[in-house]
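One protein chain omitted, others in place.
Chain naming follows the written order as A, B and C, and within any one chain the residues start at number 1.
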Amino acid sequence: MDAPARAIDLNADVGERPGDAGVADDEAIMAGVSSVNVACGFHAGDGETMHRVCEAAVRHHKAIGAHVSFLDREGFGRRDLKVEPALLRDQVTQQIAALQATAVVAGGHVRYVKPHGALYHRASVDPVHAQAVLEAVRDAIGATDAPLKLLAPAGSELLQAASARGVDAVAEGFADRAYRADGTLVPRGQEGALLAPEAALTQALTLADSGRYRSLCLHSDTPGAAALAVALRDRLIGAGYEIRPFA
Amino acid sequence: MDAPARAIDLNADVGERPGDAGVADDEAIMAGVSSVNVACGFHAGDGETMHRVCEAAVRHHKAIGAHVSFLDREGFGRRDLKVEPALLRDQVTQQIAALQATAVVAGGHVRYVKPHGALYHRASVDPVHAQAVLEAVRDAIGATDAPLKLLAPAGSELLQAASARGVDAVAEGFADRAYRADGTLVPRGQEGALLAPEAALTQALTLADSGRYRSLCLHSDTPGAAALAVALRDRLIGAGYEIRPFA
Amino acid sequence: MDAPARAIDLNADVGERPGDAGVADDEAIMAGVSSVNVACGFHAGDGETMHRVCEAAVRHHKAIGAHVSFLDREGFGRRDLKVEPALLRDQVTQQIAALQATAVVAGGHVRYVKPHGALYHRASVDPVHAQAVLEAVRDAIGATDAPLKLLAPAGSELLQAASARGVDAVAEGFADRAYRADGTLVPRGQEGALLAPEAALTQALTLADSGRYRSLCLHSDTPGAAALAVALRDRLIGAGYEIRPFA
Partner (left out) sequence: MDAPARAIDLNADVGERPGDAGVADDEAIMAGVSSVNVACGFHAGDGETMHRVCEAAVRHHKAIGAHVSFLDREGFGRRDLKVEPALLRDQVTQQIAALQATAVVAGGHVRYVKPHGALYHRASVDPVHAQAVLEAVRDAIGATDAPLKLLAPAGSELLQAASARGVDAVAEGFADRAYRADGTLVPRGQEGALLAPEAALTQALTLADSGRYRSLCLHSDTPGAAALAVALRDRLIGAGYEIRPFA
């Protein structure tokens, strides 16, 4: 009984590195997770990676998400750009549309949207940017077979504003990042910000058990990410969880 | 009577230069033409130019076309890249989808597709690339309120292959480029390749009168392009033509 | 007598548009000015435009300046990025070095540096960014036959900080932009920010006569810029000025 309450999603970023090596890494990490955040060309990715990753996601039955970013290939989407809200809404719209069109060709559909990098942080705390993202997500609904969901930080402005805009948003936690007592993350660059694998496994279980998160994020750009993803999946299944896309 | 036979379209490229100066130039040339080929981010353009140009096109009642290109911002889409057909189809699909999503936000719709630069030349002569473009155009139909048309060189492989793929393609001529006796263009860089304004006006009328072309293209990146567009419009109207989008 | 006091420089931006049309426009504006600010690939420009513009500048005896920018091709260098000072110094260093190497192949030398767009504004008011730019300019000296100069806004932090860093900086004014009573520019986008040609000619003479400026900048991306440059040159020569590079 109570199986739905025990379901959890694992998500990771893909489509950020060109060529065979990048796609091979992406497929490796797909073995562990249930949802993949696909770079849509604004911080990384291009037609080829988008298509190959969507094909692999369809083949492996993973949920496809649009990993939307500020337009910043030069800075990998990590620069906190000043972008007018109307332009930001357009840019998010374009990224979702481009990935949706690609996913359909590959036999799938975009199921959700997750902001990347600086946009993730900006939209989490800034209501104007949050609204621009939410409008783009909401208006993208018509082009797909079902409304798109949003993946957002637990407790964020973005998450709170979503329901007012009619967007179904889901909270995520970070398996491999250390949390402070107040529930915020230890900033990158500080001692201990990134958890060692065993600590990440333990924390993931704690986060899942808290019931606050529908999805847990694994960072895919660290050595050993694919192995960690599989270990995490095993640990959660061993604890009685079902790994299942939230969208 | 016979008004439909006297209708002709004028098209020009827009959305290729960032910022206020670029958009101002685009609006100036819109005064003369009936259709605008909007850069979709692959050779030029970004969310802002795409949106601003679409808004202006809606305001001025101009037909919006997706000016699709090889992925080549660095070379402005003029480099003849080797691209696998499946990737090319995806990339054309993505460009159409991104512009369509933007146009809808701006209150309009993409009506047609025109390849840009090296892709225009490649798809005109190479059946494999022509097919990739045509598949993307055909499969984009579902996302819009009507099938997309294709703008292609008169007599090209691309034009001939279109009907077999179920795509309605329209032939265009060049008002300001010199033609050789065999109907091909004098290559750029050769003496006399670009016509002076008065010669362009005369040639445009000849091309229109030939009945071979549904649309005439004006190059928008030469000094005086906007003035030439208006002069061309006046000359054609004076000769009994109606300037009307083909799509 | 006193001829040196009557010398003035005219500068304009070049190398920002690819292809023949862009280079043709650049050559047209070179007829009027004495110094050209060459885009170095960070906001616009590439190997081809850099080389062609340097060749043209050598042929027409114009001073070559490095138009250095934040790394922001996507935003044309107009986005106010947050960049660590040490990185900014490196990026300015790289741009100068790349243009210097190109200029030498074309038979010339980089004579000065002018920040572009958002970097121009940022370095004008922010001492940390000003210092990063100045260190790059100063350290670039060794690679050339003479120290590089800096072109900076009159009254700016950047200009004031230069001498402390051992950089010879020169103040510029804007011929075609309206000034407020306090000597600052009317912001772009406000009514009357851009002067009409005749008003620009009059203002240029006033600025030159004030003795506060060694160089006057003309914006090259507005229609008619080349004609305005020549008219400005004529007006200044008619008033007894010699148009001469400051560097």
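Keep in mind that, in the parts below, contacts are C-beta pairs under 8 Å (C-beta built on N, C-alpha and C of every residue); 3 or more make two chains touch, one makes a residue touch a chain.
Everything numeric here is computed off the predicted structure, so don't read it as measured data.
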Worksheet, complete the sentence: Filtering C:80, C:126 or C:139 for touch with the omitted chain leaves C:139
Item to complete: Kindly state which of the options C:10, C:44, C:71 or C:247 is in contact with the chain not pictured.
Response: C:71
Discussion item. One chain isn't shown here. Among C:20, C:46, C:168 or C:209, which residue touches it?
Written reply: C:46
Practice prompt. Among B:26, B:72 or B:172, single out the residue that touches the unshown chain.
Written response: B:72
Worksheet item: Where does chain B touch the missing chain, residue by residue?
Response: 71-75, 79-82
Worksheet, complete the sentence: Residues of chain A touching the missing chain are 17-21, 25, 28, 46, 73-76, 78, 188-189, 221-223
Practice prompt. Write the list of chain C residues that the hidden chain touches.
Written response: 41, 46-48, 50-51, 71, 86-91, 93-98, 100-102, 105, 139-140, 143
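Everything below uses one rule, namely that only the chains that are shown with their structure count from here on.
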Item to complete: List the centre-to-centre spacing of chain A and chain C in whole Å, with centres computed as mean CA coordinates.
Response: 44
Discussion item. Please output the residue numbers of chain A that touch at least 2 other chains, ranges allowed.
Written reply: 71
